[in-house]
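What you see is the complex with one protein chain gone and the rest in place.
Right, chain A next:
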């Protein structure tokens, strides 16, 4: 390999794209490390506290695209308090100072401020793409800076962020000379939208392929937008509470019929059922459909739509579709690869007979041979069903089952669901992500440790009996990267059994378990490359260090590997041991 000049090797490396592969080739020898680092354009950082921006830039000076993730996954469920961390500003400041030619920034679960966005917009002349997922801390003023200053902007994709909508005119801030947009997603903005400015923007963006509107864009505006963007591939519609008048409806249908490139449809935050038929003409082309926010649409209307979507590969839906609806999906969508069924009734208040059960899951597994990813919220499950699913679909990569009631057993046999999940991990040899629920003993973890050889991420809640459960997983799943556990009886013995293991993982989360302060201190003692964070929001429990009781249980423990030591931006209620 060293017979080739560096330029040739670099050219070969251009074909190596995945992060894992590039990380591997950089380990081969010093010369390859050097060539790789200087040619690397895209860097992915799964935990923003594992490294700091200075070291990142030092190693990859030619970086063009950066992906950063901040808060742990359970922050999505309000388990991580505000101000915990994940601030992007220091990263943008460092990148700006070093004159890195940043073109793309993708952030997930980070705190982004208007100041950061303003700095971003002014510091990188070639900046093209901003993707923010589940972030917070900014307002439409920040978006205005991006619109106004990023002359080469192609992509502005805001997914499920908490954005303070100042109802300003951020859409007006795109200059008339901006014609390069390919993707614009502002579905999560809650306020009014300047529809005229939006229409002008879409009209001058001939390359626009993806457009996702927010609630505030009315039906007639949608028709006009689609008319001037028939090249759209991905559309997110707004909210249409009222039945459309026949003329508006006809205009909408005409516009939709022209969008023959449309492959992906989402939005429908509140939709009067009679608006749906306008979309029937393009259903046969759809490969992705997200109706998971359409709480008002009843099962039978959903079914009528889905029956036309024969090429569907990805479906996100609410459980109001019912088992009956899932049988229709199983009969119709033979190309289905990913299914997510969300609960329409999150609080368990209504006695919802339309929700889905094990029947729907089995039907899908039997009817959709290409299914590899599933997220399924349901009221009940049985071992027999899970065993059948495992037999029908041995190709699962992601299997996330959430039975709404914690500790719920097999509703027919009243046994634990150990055998059902055991069948899943045994059959699905490529399983990389698993979430378990229902009544589970240590036995399920024995199975997981034994069979889930490719498992990288495991989510456990209200499960297990003793430390053995957690130990089976840590000892067995050699590829584990992220382990998150809540409300399960695992304690210090499991936590401390193999401290070195945690450096092979990205992170471990344990909340409402049995680990104590003493155990965590012991863990942190000889682990300079781990940050062990104790999150304790209850002020009354925070005692002086000489008064504290090491036997006290730790509310929330979050530990992660890092090469840059303790972070300096933690709030007072986070203690880093």
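By our rule, a contact is a pair of C-beta atoms (placed from the backbone, for glycine too) under 8 Å apart; a residue touches a chain by one contact, two chains touch by 3 or more; residues count from 1.
Everything below uses one rule, namely that contacts and distances are computed from a predicted model.
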(request) Write down which listed name, "V-type proton ATPase subunit a", "Neuronal-specific septin-3", "xyloglucan 6-xylosyltransferase" or "Auxin-responsive protein", is the UniProt protein name of the chain that is not shown. (result) "Auxin-responsive protein"
(request) Check each of A:11, A:97 or A:190 against the chain that is not shown and name the one that touches it. (result) A:190
(message) One chain is left out of this view; which of A:344, A:357 or A:373 touches it in the full complex?
(response) A:344
(message) For the chain left out of this view, which of A:369, A:406 or A:430 touches it?
(response) A:406
(request) Since one chain isn't shown, list which residues of chain A touch it in the complete complex. (result) 74, 76-79, 81-82, 134, 160-162, 167, 188, 190-191, 215-216, 241, 269-270, 292-293, 295-296, 318, 342-344, 346-349, 351, 377, 402, 404-407, 409, 414-416, 435, 439, 441, 459, 461-462, 465-468, 486-487, 489-494, 496, 512, 514, 516, 518-519, 522, 537-540, 550-551, 553, 555
